[in-house]
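And then subunit A:
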Amino acid sequence: MTFKIHMIAGLSLLVGAVAACSNPADTPTDDATAAPQPVLTIYSSRHYDSDKELFAMFEEQSGARLDVRESGASQLLETMRAEGDQSPADVIIAADAGSLWRFQDAGLTQPLSSAALNNVVPANYRESDGNWFGVARRIRGIAYDPDRWTPEELARWDLLASEDKAGESCVRSTSNIYNLSLMSELIHRYGNEAAQTWATAIVGNMARNPQGGDTDQIRAIAAGECSLAIVNHYYWIRLGASETEADQLVAASTSFLVPEFVEGSGSHVNITGAAVTTTADDLKLAEDFIAFLLTETGQSYVTRDTKELPLLDTTALPDGVEKVPAFVASDTQLDVYGENQAEAQRLFDLAGWN
Partner candidate 1 sequence: MSALASLIADHVTRRFGDHLAVDDISLTLEPGKITALIGSSGSGKTTLLRLLAGMERPDSGRVLSGTTQLSAPGTFVPIERRKIGLVFQDFALFPHLNALENVMFGLRHLPKADRATLAASWLDRLGLSHRRDAYPHHLSGGEQQRTAIARALAPEPVAILLDEPFSGLDPTMRDQVREAALEAVRAAQIPALLVTHDASEALVNADQIAIIDTGRILQVGPPEDLYRKPSSLEAARALGPVHQIDCDQLPEDWKQYVEPSAKTVWYRPEALQIADGDRFTITRTRLAGPVTELELMLDDGCPVYAACQLGTVLHAGDRVGLSLDPDLLLVF
Partner candidate 2 sequence: MARTKPKLSVCLTSRVGIKLKRGKAERSMPRLTLSFSAIPPLLVIALVGLPVFAAIFAGVSTGDGATWTHIFENRLVPYTATTLWVLFLSAAIMIALAVPAAWLISQYEFPGRSIFNWALILPLAMPGYVMAYAWADVMGVAGPLQTQLREWTGLSARDYWFPNLFSAPGLAFVLASTLFPYVYITARAAFSMQSLATLEAARSLGAKPFDLFWRVAIPVAAPAIIGGLCLALMEAAADYGAADFLGIQTLGVGIIRSWTSFGEPNTAARLALMLIFIAGTFLVAARIFQGQRGTQQTSVRWRTPQRSDMPVWAGISAFALCTAFLLICFFVPMSRLIWLLLEHQARAPDLMPLIRSTLILGAMGAATAFVAALVFSLATKRHESLRLGARLVAAAGYAAPGAVLGLGALYILRETGQSLSGAIAIGFLIWIYVSRFTSAGVEPMQATLARLPKNLDQASHSLGVTGLRQFWRVDLPLIAPGAFAAALILFVEILKELPATLMLRPFGWDTLAVRAHAYATDERLAQATLPALLIVLAGLAPVLLLSWRLSQSERT
């Protein structure tokens, strides 16, 4: 008998929860009598705590409510495709130009002609028709053991492939988009064959199979398992800024530099960007949001905890980011990162770079 009681109780829970499921995250609005609160729906592939503060700040400032779905870029893309015209998404935030391109390519973004935004964002950090705008920069560079290498030995990407680097490098898996974007630019500059050769040589120089994330690679340098690693700048910065002594030691024992492709070519730069979707209701609100991200306040929230570089050099750098050496961005159009992504993965597969 007790089993039946339990079962009935369990099923009542189900029914009750379904009834109660009408959005428990709903915050009751005070102005029930006033005009309905505008809602901006954001699909973001970022997942940082500081973003929550960012959104809260914008909500306060604009009076709008922000509904945020955080998930992987591919999942978001597929979700939007499935939702079609019904999709509630207004703005997309993605942490890599390759991802942004994919959204555009899928016809999910719309061109935003905004003189204000075009003024703020340099041309090479936005899509020419306004399909997406960069809001922060992220650099893929090389962390290394300064006792083993001088900056000159690592100044160019092709130097990593040379034989003297055998058994010295640690890199993460290619399932991560950062490596794919770098490879995309290499394909663009040097063609498939050369890019594959480069990748094969890198695999040959690996001290160990790709494992873990960028931070693990830096830690491996400090532990002595390898002497150089391809990492995003902010992981190195975060180690230095950590409250844990062990992390600070790791950062202190390593250095970071930003290589070029050939002398004077500039370096591989990636962006975090925002785009307006084709299903956006309130274009003005969307534009306001993107503009907000580019204000001094917005930039500080976007980059404070992530340690990315603000979009413009003129904006204040978050703590610790000043350690990133000066660099010049390469002139490759960021669209390339997305266009070549599938090919990049294919070449990585053929090179044996897991």
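Candidate selection criterion: all candidates are chains of the complex that A comes from, given by their letters.
Here is the rule we use: a contact is a pair of C-beta atoms (placed from the backbone, for glycine too) under 8 Å apart; a residue touches a chain by one contact, two chains touch by 3 or more; residues count from 1.
These numbers come from a predicted model, not from an experiment.
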Touching candidate for subunit A, same complex, options 1 or 2: 2
In the complex with candidate 2, residue positions of subunit A that touch it: 1, 3-4, 6-7, 10-11, 13-14, 17-18, 20-26, 41, 47-49, 52, 67-75, 77-79, 81-84, 86-88, 102, 167, 173-175, 177, 180, 207-216, 219-220, 222-225, 235, 242-244, 250, 341-342, 344-346, 349-350, 354
